[in-house]
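A protein chain is absent from this complex, but the other protein chains hold their places.
Labels for the chains are A and B, by order of writing; each one numbers its residues from 1.
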Amino acid sequence: MKRKAKERSNAKLAAALLLPSVFLILLLIIYPMLVNVRISFFEQSINPNIDPVFIGLENYISILTDLAFWQSLGITLLYTFLTVAGSTVLGLAIAILFNRPFAFRKVSRSLIIASYVAPTISLVFAWKYMFNSGYGVINYLTVDIFGLFETAPLWFDEPVLSFVIVVIFAIWRYFPYAFISFLAILQTVDRTLYEAAEIDGASAWDKFKVVTLPAIMPVLIIVATLRTIWTFYIFEDVYLLTNQVPVLGIYLYETAFAFNDLGKAAAISVILFVVLFSVIIISRKRVSLNGNG
Amino acid sequence: MKKVFGLAAALGLTTGLAACGGEEAVSEDGSVTIEFMHSQVEQERLAVITDLVEKFESEHPDIQVEQVPVEEDAYNTKVVTLASAGQLPEVLEVSQDFARVMAKDQLIDQEAVAAAIESVGADNFYDGALRLISNETGDGYLGLPISGWVQGIWYDKEALASKGFEEPETWDEVLAVAEAFTNPAEDQYGIALPTEESLFSEQAFSQFALSNNANVLNAEGELTINTPEMEAALAYYQELSQYTMPGSNGVTEVNDAFMNNTAPMAIYSTYILPGVFEQGNAENLGFAIPTNETSAVYGTVSALTITAGVEDAEREAAQEFVEFMAQPENMTEWVLMSPGGAQPVSDLVTESEAYQSNEVINAFGDLSTEIASSFEEIQIFGLVDGQNFLKAGDISSSGAIPKMVNSVTVGEQSVEEALAEAESAVKEVIQ
Partner (left out) sequence: MAMASSKKSKTTKKIFFYIGLLAVLGITLFPFFVMLMTSLKSSAEAISRTPTLLPQEWTLEHYRNVFDPVLFPFMMYFKNSFIVSLTAAAISVLFSIFGAYAVSKLKFKGRATINSGFYTVYMFSGLLLIVPLFRIISGLGLYNTLVALIITMVVQTLPASIFMLKSYFDTIPDDLEEAAMIDGLNRIQIIFYIIIPLSISGIISVFVYAFMIAWNDFLFASIFLSSSEKFTLPIGLTTLFSTPDYVWGQMMAASLLTALPVLILYGLSERFIKGGATEGGVKG
């Protein structure tokens, strides 16, 4: 009886606490989302005075039979995997490095997140400036000073090289997010646990596996999942850096805002939603099968 | 999940909410408010437009004009979003390319535009400018031209003279100069040429194609990308690209290479003038136009257009405002927001006292007149015998031409292959 009553009062409280979030999300995410699902079955002009034409699955068919879409999907999945893995591992490593007292800790700690908080457009232009074939410092260092290359590589033109640069850029840009999230949780890990492990003669790796990893696991999952979602839809970073890496975000953007084909763009976003949903569900299942979920 | 979708019903409320989001009534006390969307976001330019708007409002006390300055990078996105909500401003500044895109979705009130141009007098504008903004059938306009820019080959007179060259006129002369100055070991190149996969490369290439009488469409509106003339132009561009900086060159690369003397020639728009003026090199700058079968200048106009489907009072006010902006003194102010960069589209501006006495215009002397008059020679892809095909907008949006240019200059693709690929890519878009 008592338990039931408690649950009921809990439910009431939960409803009250969740109300603002749920209301805003319903109104400003779910409703627009449903609108998009609807128009994905229409040929929709951007002129509201031209009536949309119902075309059934035509938008979906034209996307799924488009080779460019599949290529783009492949590139995006690889890009997402490398970026998420790279930025999460790097962020974690640096968080562990920073999780101790040392001189200039405060200053270092805020400087290290600089790449995360600076506006994308600034960072992209700074990189392009550094890689410029005429006056860029990268070519100057690698060719003229260190002689690593005879002639400077075409950084943003060779598809593989551009892909590598775009991935490195994303890891560099986004690792601080993982860093601050991990640093926050690492600070809650009890020091005595490490001491106890040390007494047992555990190596650094053992300590990481036995103490650190279980403690940070929930945050790790969240960080990796969120970063996957964000990276999957990445647009601006890649679009501004190079034309050689056609990720899905660009495909989507161009369909909607260069070709003004809102119906097809909506269909793309529905398909991508399904893809992303499956990717995340499958990978989360695997994580929980491994027993750490 | 079931619950989430169950909530869809509750959203009927929000749908209703969104639906009643029409614009406010036009007139309460007989006064009309119109919006004017333009891309002049810089503070100094905004100040000029604000002055113009105030002047207009004092002449028309019953009309208020609200400015909607939009950053270039967001222009498309904003127009698409506002248009879908039926909230497009009454007056918009558009490029010729964008005008075509809007016309395709029937967003332009061509009658109102025609009336505005008629009341100002069509013969007050350069023919070249009006041609660029004419509609598909050639009997109307998509906007009223207000300014423009032209693109050609800029060269360093002294540098060219040092090796005994004069202004390069033909394809071969351009090639000869470019070859003579190229020395990659010392980071010296003959010409700063756009090779990036962007509109800039399409614009540069179009000058060579059109100077060889190669257009993307013929007079019947049929696709003519893969023709011997186009092939010759692309092969020439590929040859010329040996003498430019390695890698994909875009706006910054081309501009910076010319400004820091990496290359004595560059293909760029008139927006190179302000920088050259600041360096104090105005007198040393030359302007050449690619010429083979004919000469072809690339250029764009920026035009004011009136949105379709607005109420009569707003429409009249919009027309009134566009006509006001087309007055020579107002157009002059608009053009002089970026002196040198923006070019007049009317003799009345070019010859006006205010324009002639501007220090930047003055510094370039005869060159200023030469550039202004080159407006008559403008040719662009998709404009054939006075017909401005709307599908040229789609060809451009497809990005097939920049890709083609990039793949034969920076990439290793052969000219034939690139042409064939571009042709099939464009076909897919225009069906």
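Heads up, the rule we're going with is that contacts are C-beta pairs under 8 Å (C-beta built on N, C-alpha and C of every residue); 3 or more make two chains touch, one makes a residue touch a chain.
Everything numeric here is computed off the predicted structure, so don't read it as measured data.
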Identified contact with the non-displayed chain, of A:Ile55, A:Leu77 or A:Ile113: A:Ile113
From A:Ile63, A:Leu82 or A:Leu276, the answer for touching the chain not displayed is A:Leu276
May I ask you to list the residues on chain A that touch the chain which is not drawn? 7, 10-11, 13-14, 17-18, 20-22, 24-25, 27-33, 35-36, 94, 97, 102, 106-123, 125-127, 129-130, 134-137, 140, 172, 177, 180-181, 183-185, 187-191, 193, 215, 218-219, 221-222, 225-226, 229, 233, 235-236, 249, 252-253, 256, 262, 265-266, 269, 272-273, 276-277, 280
Touching the absent chain: which residues on chain B qualify? 1, 3-4, 14, 17-21, 35, 41-44, 46-47, 66-74, 77-78, 80-82, 84-85, 87, 187, 251-252, 255-256, 259-262, 269, 271, 274-275, 279, 338, 341
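Quick note on the criterion: only the chains that are shown with their structure count from here on.
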Using the touch definition from the top, list the residues of chain B that touch chain A in their complex. 4, 7-8, 10-11, 14-15, 76-77, 79-80, 83-86, 101, 105-107, 184, 187, 196-198, 245-248, 252-253, 256-257, 260, 262, 308-309, 394, 397, 399, 403, 406, 410-411, 429
Residues of chain A touching chain B in their complex? 26-27, 30-31, 34, 45-50, 128, 132-135, 151-152, 154-157, 243, 254, 256-260, 262
